[in-house]
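Mind having a look at this structure? Questions to follow.
Only a portion of the chains appears, each positioned as in the full assembly.
In order of appearance the chains are A, B, C and D, and numbering begins at 1 in each one.
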Amino acid sequence: MHWTIYLSGEIHTDWREVIQAGTSARSLPVSFAAPVTDHTASDDCGVAILGPEDNRFWHDRKGAGVNALRTRTLIERADIVVVRFGTQYKQWNAAFDAGYAAALGKSLIILHPPEHAHALKEVDAAAQAVAETPEQVVEILDYVINGALPG
Amino acid sequence: MHWTIYLSGEIHTDWREVIQAGTSARSLPVSFAAPVTDHTASDDCGVAILGPEDNRFWHDRKGAGVNALRTRTLIERADIVVVRFGTQYKQWNAAFDAGYAAALGKSLIILHPPEHAHALKEVDAAAQAVAETPEQVVEILDYVINGALPG
Amino acid sequence: MHWTIYLSGEIHTDWREVIQAGTSARSLPVSFAAPVTDHTASDDCGVAILGPEDNRFWHDRKGAGVNALRTRTLIERADIVVVRFGTQYKQWNAAFDAGYAAALGKSLIILHPPEHAHALKEVDAAAQAVAETPEQVVEILDYVINGALPG
Amino acid sequence: MHWTIYLSGEIHTDWREVIQAGTSARSLPVSFAAPVTDHTASDDCGVAILGPEDNRFWHDRKGAGVNALRTRTLIERADIVVVRFGTQYKQWNAAFDAGYAAALGKSLIILHPPEHAHALKEVDAAAQAVAETPEQVVEILDYVINGALPG
């Protein structure tokens, strides 16, 4: 049986690559999906394709719409949604995705450093698992798919 | 990952072919679906198969039912629904499809010339993107699927 | 048992008042809801409340969003949705509402003059009843609620 | 017709009181619901009722669960969900609520100062209206309920 995993959230570290390398090394039957992680492309996709806007608010709105075409479809197809919160930025779109996925009844894994635990308590409480490292996410997927525990 | 795109609306220009040629040229992993675009067949399918009607209203009803067997199934299977409004005709079935798709939670792209913007404002507001040309739809699909921005 | 009826569509004739007067004369247990029917208010509500826009497209978008807060809530609460198509204008928002209501599984009555029958065939086919006059809608409501047929 | 409005998000300013005073002054037929806004009670409700935890993570989890009993029920009952982002803190639970409400198909109003517009672009794009002040929310509610535009 094949599993589809959506990797939402933080785009400034290589956590997605770590997870994909880990599941690849274990030959897990998984496909990954994610938002566009090129920050500039993600910000400018709306105006680059549909024409410029004088007003930054509508510049952002156009881009958010185009990105939503991708992210909502991929979240709805996912078996498990992983949402990563990093140490910087507001990351409200990550929390939005977590709420969106929770209301759809998707299984959720939240990934964040321990210092965010208090601020994320409502988000963590909606998840089936809270991890601190991408390696733990790999271990979770291996267990969930194969029943295999680490070492 | 494969994407299914439903192309609803205007049937008197070649916009569907433009989109399909564009995604084909870029080798995007997409399948397209659409209503029957042969105007006469679409109008007469009910009576041609199920027998003639004296009353034009029921002639139309029979055809609309048979066409709905196709269009509703294909809209429900689509990841993204594109609805095109041309410069002629009432095109109420296009707007109906847009409302139907929106209520199902489908992602929506509306495609229309700028002069229809005011009349379509409620429809546009329910969409994730509003395009003016089929080439823009190709660009959107390329970005949504590959994260690639134009040139 | 009380019934809630949403009256969507054309805003340039008094069809809503005719229906309301008719059901009131018969003391039917109904409440009516509708979009804002003041055309100028409906067009300008977004910018009047949330600030002006240089670009007409976003002027319209703001208004469409604010109107949707009203119309979607009221459609979702309705037992029956009546959609009226008049003789003028594109009325794409009426067809959008019909599609939206149909996908939600709402009962639908479409009200239009006979000359629109062909252009509205897909919309009509999604409805439980197609009427030509608001008086017929009153008769339908009386029958649906009380089982009473006209005189 | 009565409207139920859920007021999610920031708890350190009096924005909820401003909205309630405004709708009360206009005699709007609305009820408001909200999370528990006493910060300490909200943090400690789990352990105060169900017993202490040595580990702060589980202290938070217990509280988040008890608060969710309230917030999810009230969001599901609401006609419109207003989510306020203030100038401080991470406010991830506000963004989570917005995503949760969006996936349920609730109508959304996002309320935030202009400096958050870029960081909130995905959240704003899921909303029907984006306001900067609670007075604007009052105006929106007056328009949505009564069709009345400001003076």
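Everything that follows uses one rule, which is that a contact is a pair of C-beta atoms (placed from the backbone, for glycine too) under 8 Å apart; a residue touches a chain by one contact, two chains touch by 3 or more.
Since the structure is predicted, the reported quantities are computational estimates derived from the model, not experimental observations.
Chemist: Note that 4 identical chains are shown, then give how many the whole complex contains.
Modeler: Copies present in the complete complex number 8.
In this text, only the chains that are shown with their structure count from here on.
Chemist: Do chain C and chain D, two copies of one chain sequence, contact each other through the same residue numbers, with over half in common, or through different ones?
Modeler: Shared-number fraction below one half, so different.
Chemist: Comparing centres built from CA atoms, which chain ends up most distant from chain C?
Modeler: It is A.
Chemist: Please tell me the distance, in whole Å, between the geometric centres of chain A and chain C computed from their C-alpha atoms.
Modeler: The separation of the two C-alpha centroids amounts to 41 Å.
Chemist: Please compute the C-alpha centroid of chain A, do the same for chain B, then give the distance between them in whole Å.
Modeler: That gives a centre separation of 31 Å.
Chemist: Residues of chain C that contact two or more other chains, please.
Modeler: Residues 65, 68.
Chemist: Provide the residue numbers of chain C that touch chain D in the complex, in ascending order.
Modeler: Chain C residues touching chain D: 31, 33, 36-38, 41, 44-46, 48-50, 62, 65-66, 68-70, 72-74, 77.
Chemist: Which stretch or stretches of chain D touch chain A in the complex?
Modeler: 56-57, 60-61, 63-65, 67-68, 85, 89-104, 116-126
Chemist: Applying the document's contact rule, which stretches of chain D touch chain C when the two form their complex?
Modeler: 1, 3, 79-80, 107, 109, 127-132, 136, 139-140, 143-145, 147, 149-150
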